[in-house]
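Everything on this sheet refers to the single structure shown next.
Just one protein chain is left out here, and the rest sit where they should.
Naming follows writing order (A, B and C), and every chain is counted from residue 1.
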Amino acid sequence: MSWSQDQMVARAAAEIADGMYVNLGIGLPTEVANRIPPGVTVTLHSENGLLGMGPFPLDAEVDPQIINAGKQTVTILPGGSVFDSALSFAMIRGGHIDLAILGGLEVAVSGDLANWTVPGKMTTGMGGAMDLAAGARRVIVLQTHAAKNGAAKLVRTLSLPATALACTSRVITDLGVFDPAGDHFKCIERAANVTDDEITAKTGATVRFAPTVG
Amino acid sequence: MSWSQDQMVARAAAEIADGMYVNLGIGLPTEVANRIPPGVTVTLHSENGLLGMGPFPLDAEVDPQIINAGKQTVTILPGGSVFDSALSFAMIRGGHIDLAILGGLEVAVSGDLANWTVPGKMTTGMGGAMDLAAGARRVIVLQTHAAKNGAAKLVRTLSLPATALACTSRVITDLGVFDPAGDHFKCIERAANVTDDEITAKTGATVRFAPTVG
Amino acid sequence: MASNKVHADASAALAGLLRDGMTIMAGGFGLSGNAERCIDEIARSGVRGLHIISNNCGNQGQGLAILLKGRQVARVLCSFIGGNPDLAEQYAAGTVAVELSPQGTLAERIRAGGAGLGGFFTPTGVGTSVAEGKEVRDIDGKRYVLEKPLRADLAIVRAAVGDPDGNLRFYRTARAFNPLCATAARVTVAEVDHLCGKGELDPDDIHLPGIFVHRIFEAKDHKNPIEFRTTRPTSGTP
Partner (left out) sequence: MASNKVHADASAALAGLLRDGMTIMAGGFGLSGNAERCIDEIARSGVRGLHIISNNCGNQGQGLAILLKGRQVARVLCSFIGGNPDLAEQYAAGTVAVELSPQGTLAERIRAGGAGLGGFFTPTGVGTSVAEGKEVRDIDGKRYVLEKPLRADLAIVRAAVGDPDGNLRFYRTARAFNPLCATAARVTVAEVDHLCGKGELDPDDIHLPGIFVHRIFEAKDHKNPIEFRTTRPTSGTP
């Protein structure tokens, strides 16, 4: 049985080590904040200029001038700081953000990532996606393994416009955990009861299974 | 009779208009701060990261952590601010400093300025001199007209290493006021009783005298 | 310090500055940190053919979207156009040109404009449509794209506190692009929630030195619209 969204989120949260500075992309990655393992202290970065982002505010705490990059009202934890957009992206490009967990549309065996636009559909713009993908020290993509119509989202080469090249270290899907490995994906973990055959069938590139995967 | 240093300084101060942001170079230009005309409000910039630099402190006010670019103890006037060196030089290169008054070793008819090093002598380094010369919106050089050995300091082409090219708008010397004009200097003001002949003799380039100069 | 920066209101502060076809930088992020009164005044003035440089060009019909509604905008340079039906419609209709820039590149281009730099090499956008037509160079084994500085005729910025010298302090994430835009325009107008007295701000507490601010006015009761009001229950963890 494939992982639920909550299981995917929990699996992504397990990638976070104590003391890390982490940026969580809009959508499903945002949920990772709620599944940080006990004992792990993480500092969340929001690219509009905030470190130490806390949870959504209580109703009485809402401040229109404390928002995240998705323009949602948030809070600032003790020890947090605010700064301008140039310094915020200096943090990203300069490799100061240890980990970015981003949504994806396609990931290639090279680690190329597409997650910002689909030709023929109205674009929303890339916002900070290209900076995060190109700049964070480690990029993990959290996405479904295949599109609703069955089209593969782990592919040999991107069919969609790239967000950044060779940037993805790991992809976490509903079927398991996959590392782009140059000319194939290496499956390092499988959801319970998901077979190699199912993964192979739903992947648009070669998948190799680590011996210990089971 | 040529101008005294104090007269040169006063003449340089007359270049300052109300509301200007001004950087004064080390040495004689520093003295300009003491001769700002009444009614003129000027904000002094020190490139180590200070706007609104005030006079030297009273003895009891001395703070080792409030210094100017020459590492002298200074004060901060009400309305002043401090900032890092990157922002300080962003002000300079970005044309936000209305006027820099700098010392000079040589100025050429092109406006090229040499003021940071003499070959064969131990250099002190350029510090902020190149940024100020290249970046300030207007650069005025305050220097003696000729060296002690009689060598011209207003020249056709620089003999000394350049600080910046085509940067000087005006030179104020002990003999008068001179604007680099491409292939000559235009004398727009003469010290009292200094003759055209004396100026011509002491200048290493063609000098043209504005009709009104007298 | 420089005198006469203080004006009574947006109308006085923007007097003589607005003209058709000009380039305006605006420092807000989404609907946060916007110079609301300046936007209203630009709308009132009726200037057209504006080039807007801002991370968003308003959202949900508010902020800079007011100028879109008035058909005053010819061109937008931004990083994100989601949640902005006015822009989507005029972009689709071809009546507004949109250039998209990655958010960090946009911030850095504005900073470069204010800092007098001729351009910079950034890793962002290499191998993407953003790099098309631009120089891409290998530097020490990594590929970078050359991006150019941005400047504007006018910057409108919003701050929490200002003083008569134009020194500014921002509040929380309303900072964002505001201090950057202030550095990169021929004239910068700051709209502040509170105008304090000269010298009341400690030199260490100033976020943006007044040298970058040419005109300033106090505007109370900003709307500060919320784009997505998200909350957590009163008790328990998020």
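Everything that follows uses one rule, which is that a contact is a pair of C-beta atoms (placed from the backbone, for glycine too) under 8 Å apart; a residue touches a chain by one contact, two chains touch by 3 or more.
What you are looking at is a predicted structure, and each value in this text was computed from that prediction instead of being measured.
Engineer: Looking at C:G83, C:G162 or C:P203, which makes contact with the chain not pictured?
Structural biologist: If we include the chain that is not displayed, C:P203 is the one touching it.
Engineer: Can you tell me which of C:P123, C:P179 or C:G210 touches the chain that was removed from the display?
Structural biologist: Final answer for the missing-chain contact: C:P123.
Engineer: Using the touch definition up top, pick the residue from B:S2, B:T43 or B:S88 that touches the left-out chain.
Structural biologist: Of all options in B:S2, B:T43 or B:S88, contact with the hidden chain holds for B:S88.
Engineer: Can you list, in ascending order, the chain A residues touching the missing chain?
Structural biologist: Touch set of chain A with respect to the missing chain: 18-21, 41, 43, 45, 50-52, 76-83, 86-87, 89-97, 135.
Engineer: Tell me which stretches of chain B touch the chain missing from the display.
Structural biologist: Answer for chain B: residues 33-34, 46-50, 55-59, 62-68, 70-74, 76, 82-86, 88-89, 92-93, 112, 122-131, 134-135, 161-165 touch the chain left out.
Engineer: Name, in rising order, the residues on chain C that touch the hidden chain in the full complex.
Structural biologist: Counting only chain C, the missing chain is touched by 108, 112, 115-123, 137, 139-140, 142, 144, 148, 169-172, 203-205, 207.
One rule holds in what follows: only the chains that are shown with their structure count from here on.
Engineer: Taking the mean of the C-alpha atoms as each chain's centre, how many Å separate chain B from chain C?
Structural biologist: 35
Engineer: Which residues does chain B have that touch at least 2 chains other than itself?
Structural biologist: Not one residue of chain B touches more than one other chain, so the list is empty.
Engineer: Touching at least two other chains at once: which residues of chain C meet that condition?
Structural biologist: 111
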